[in-house]
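Only a single protein chain was left out; the remaining protein chains are all shown in position.
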Amino acid sequence: MNRTRFLSTLIGIFSTAIAIASGALVLAGYFFAEQADGQASLLTNIRLTLLQWAIILAGFAIFIGIFSLFLVHFKKIQKKEKGSVYSILLIISLLATFLFGLVKPGQVGKVFTTVQLPVEASLMALLTVTLTYASIRLLRRRLDLFSVIFLLTAVLILLGTAPLPFLGNVPGLSTWARPFISHVLAGAGARGILLGMALGTLTTGLRILFGADRPYGGNK
Amino acid sequence: MAGVLCPKCGKSNPAELENCKYCNAILTPNPASTPEAVPDQRLPLEPIPSSSSDSSGELPDWLSGLGKAASDDEEEIPDWLTSLRGEEASTSASESAATLEPTLNFTGSLSAGPGGKDWMARLANKAQTETPENAPEGGLQGEGESLDWLESLKSDSATPGQADQLSSPEDNEWIPAWPPGSPAGLKENKPDSSEEEYLPDWLSNLKEKATESETAPGEKDGTSAGSEKPGQVSNFGSSPGTPEAATGESTPEWLSNLEAKTGPELAMPARGSNGEIPASGAARNGTPSWLSQFQADANAAAEQNAKEERFEAAPPAPAKENGNGPLPDWLAGIKGSSTTSDGNPALIANKEGPAPQEKDDEAFSLEIPDWISKLKPEQEGEKIPEADAEPATTGNLAVSELPSWIQAMRPVESVVAEAKATLHDKPQVTEQNGPLAGLSGVLPVGPGLGALSKPPAYASTLQISDGQQRYAASFDRLIASETEPQEVKRTSLVSNRLLRWLIASLLILAVVLPLITKIPITPASTLQMPEMVKAFNLIDSLPANAAVLMVFDYDPALSGEMEAAAAPLMDHLLFKGPRLTLISTSPTGPALAERIMHEPNASPLVAGHNYQTGQQYVNLGYLAGGSSGVQFFAISPEEAAPFTMDGQPAWQLPPLQGIQELKDFGAIIVLTDNADSGRVWIEQAGPIIDNTPMLMVISAQVEPMILPYYNSGQIKGLVTGLVGGLAYGQVFLRPDGQTGLAQRYWNSFSAVALVAEILIVVGALWSFATGWRTRRSKAGEGV
Partner (left out) sequence: MNLPANFSANIVDLITGGISFLLTLMVLSYLIGDNPAFRVAIYIFIGVGAGYVAAVVWHQVLDARLIKPLFSGSLADRLLTVVPLVMGLLLLLKLSPRTSRLGTPAMAFLVGVGAAVAVGGAVMGTLFPQTQASMNALELSAAGNYWLERLSEGVIMLAGTVTTLIYFHFGAKATATGPQRSKLVRVLSRVGQIFIAITFGALFAGVFVAAMTALIERWNFIITFLSTL
């Protein structure tokens, strides 16, 4: 029991050290990218190496995710749960596509355009009906100032974006209102959101680099 | 007849006996044969096995030692003790049992009550007029009687209530033989001088005090008995080893307090319950009268104890026994507080008359500790001094004293009845009810407090009112309804589905009709967004054969919009003959890039240029790692994407000739439908590309989030959605006049947009009115 705990603690400390060290090296490369003669500094080379390793590990992570999807549906078939027939279809299509891609990497794109693209596009098309239905029911579910502003803005943008049949663009709406709303009002809000996101990214990143946050499972 | 003193216990035995009837020791003729041989008063009444012939071996060592010491030192018996023995022998059996009020202290040993003072006085008198020969003959009898009470104590422990039964002298063998070698001393009632050295200090002190004490009237009755056995019973005054026992000078405070409380209620057998007090010892088998009285009291006390469980007032102390057996003075002297309040030990302090009759027969019962029987209400103690004058003559049992907290628990009626039956004639207010019921002299309840009443008796069952039952029933129904599945209103489901079908039908109709009829219902847009114009200008300013990096970071779901938006720009670009480098941070990006480059259905304008991979363009494929990969590519494109999608070395191909860094490209065009992807490219590649312009072709859904970057100058040009693509196509007119998908979608686009706007506005107004009416009706119901 003590050995296991010791090992866990050791792994946690080691992981934290790796995270801090790798992050510090990459961040340092931002500020010490070049030498005096314009050549790439050692930190830049280290940074590139670490980034390459990160790319490879990202590929591993995607592979692990797909394998996990396979395991889930495989177990579902083993247990003969409800809907396991669909899981059989999923596993068959997954294996078939993967094997076809391994054998014929240049032709696998055809499979993509034949199956994946039309289904995804169709799902996006369904969204039109859903969004229309949701915007009709919005004021019934929630009636306040912000809901009204939200819906009013959406209608104005829509009116200013698409011209009316037989009439064309609505004067004033397409030329002034819509650009003002999208560029100024919405743009101001979007800039505030972007700044907030950047500040949050900065705070969270620094907490990880200082070891205060350990989302990867290191010991506290 | 002269008796033989036991050498061991010192008690007087008949001469014809060979073994001591008390300790079964072998009796030897005592040369002195002095009736003054008084057994050592130090010895406590401890049972000694009577069956054994060799009792000496069974006696405790200390008792045996005492007996031997006594036998060896008979000449050391003090005169007072010897005289006491003589006096005891002359005591008649008609001693009043009232004088015998032995009390049991907490150790169980008897202590001489007020009557004990008599024998102490006699001891004192004897010491002064020491004439062992003058010991009355009755002393022997008295001694025998004194011994017999011990026997009766033993028998009473087995058969309570049989006060009339007297134990045989042989049963008294448990009584230690004391003093040794003086078996006749008890009868002769002569103190054995040889025992003097065995007297403890406390006993000596008692002797001293006994000279100062008065002789109580009742002492005569108990004198003989009390003087017979001063040795045995003297220890009853206190437990061995106690300071009081050692000094004999003061009664223990607890004892004095107890006796102050109990007073006349000291362990005194209920005379009334058992009728007459058993006859004196003279009428029995030689049992002293005081002992017999003691027995009778003990039996009566046992019965009274059962009555007192109801916390009734103890019956008044039994009257002084008239005609009962004489009690030794020391026992008769054992009485209540009035006798011991002065602090003197109970044995010698009480010079007063016999204490009022008490009901505390428990004192004489070996089974019931005396201290329990002494626990009487304090108010009773107040009556004790008053009752002292008459208990000897009235014969009434004294009211037992109950503690106040016990009295409070008594039933009101019994307390009230007792209160009425009190002997006190004082015109005091007796409380009728409440916690003070039965008490007199209580301050009346003040005005406003109301009359106290008997506390109501609450039933053990839960009392539920009708209202509470209704609430409980409704709550129960509420909980039961939670577990029941509610019926889904089919009307709302149907209405929702119908509404959805209606919306879908209208929208699809608005899409399909223009596509099928190809009727231009919508005039071309004349809008020229500034960002789109800038993009156009940038593309137009690119030199021929410029290296252009194109990033395909959109999903297949919005491929229709993106292809429609990007096609005019790409068509315009391809007319410049650039060297294209395609890359994507999405796994599906390379395939989408290939589609737009070659698929006529996707983009007939771009496909028409028939760009060849490896020649005019290079597809670097998928760049993993997200922002890390973009930064890697931005710093070192060759290391980040060394191969093409086909696996060929990319950086040796013509499209990438002379390209080493990102800023070597003439333009970077990012096609994205995701705000995060666009932001990543702006953040990672923007600081590195320096003057290389970055353009974006985006979906309409990310326009608000990408516009700030355009406004900040990080993006030089922007083409947004179908409208932007159409506008770009209207700006860049192809020589052959061919138009792209945007133009094909335009009529349907405007029709669907109009239908959607109408549905949204009408539906929102209807929902608003419905919701407002519902809320108003709910508010009205709430009022």
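We call the chains A and B, going by the order they appear; numbering starts again at 1 in every chain.
Just so it is clear, contacts are C-beta pairs under 8 Å (C-beta built on N, C-alpha and C of every residue); 3 or more make two chains touch, one makes a residue touch a chain.
Predicted model only: the values in this text are computed from it and were never measured.
S.K.: In the whole complex, not just what's shown, which of A:77, A:90 or A:143 touches the removed chain?
M.R.: A:90
S.K.: In the whole complex, not just what's shown, which of B:402, B:597, B:645 or B:671 touches the removed chain?
M.R.: B:645
S.K.: Can you say which of B:22, B:536 or B:622 touches the chain missing from this structure?
M.R.: The single option touching the absent chain is B:622.
S.K.: Kindly note down the residues of chain B that lie in touch with the hidden chain.
M.R.: 497, 500-501, 504, 507-508, 511-512, 515-516, 557-561, 564, 587-588, 590-591, 601, 621-622, 624, 626-628, 631, 642-643, 645, 647, 673, 679-680, 682-684, 686-687, 699-705, 708-709, 711-714, 721-723, 741, 744-745, 748-749, 752-753, 756
S.K.: Please output the residues of chain A touching the missing chain, sorted low to high.
M.R.: With respect to the unshown chain, the touching residues of chain A are 7-8, 11-12, 14-16, 18-27, 30, 49-64, 66-71, 86-87, 89-102, 105, 108, 110-129, 131-132, 135, 145-146, 149-155, 157-158, 161-162, 181-182, 184-199, 201-202, 204-206, 208-209, 214-218.
Here, only the chains that are shown with their structure count from here on.
S.K.: Report, in whole Å, the distance between the mean C-alpha point of chain A and the mean C-alpha point of chain B.
M.R.: 56
S.K.: Going by the contact rule set out above, which residues of chain B touch chain A in the complex?
M.R.: Of all residues in chain B, those touching chain A are 499-500, 503-504, 507, 521-523, 525-527, 529, 555-560, 587-588, 590-591, 594-595, 599, 623-626, 628-629, 631-632, 635-636, 639-640, 646-647, 679, 700, 703-705, 707-708, 711, 721, 723, 747, 749-754, 756-757, 759-761, 763-764, 766-768, 770-772, 775.
S.K.: Quick one: in the complex, what on chain A touches chain B?
M.R.: 44, 47-48, 51-52, 54-56, 58-59, 62, 105-106, 109, 112-113, 116-117, 120-121, 123-124, 128-129, 132-133, 135-141, 143, 151, 154-155, 158-159, 161-166, 168-169, 174-175, 179, 182-183, 186-187, 189-191, 193-194
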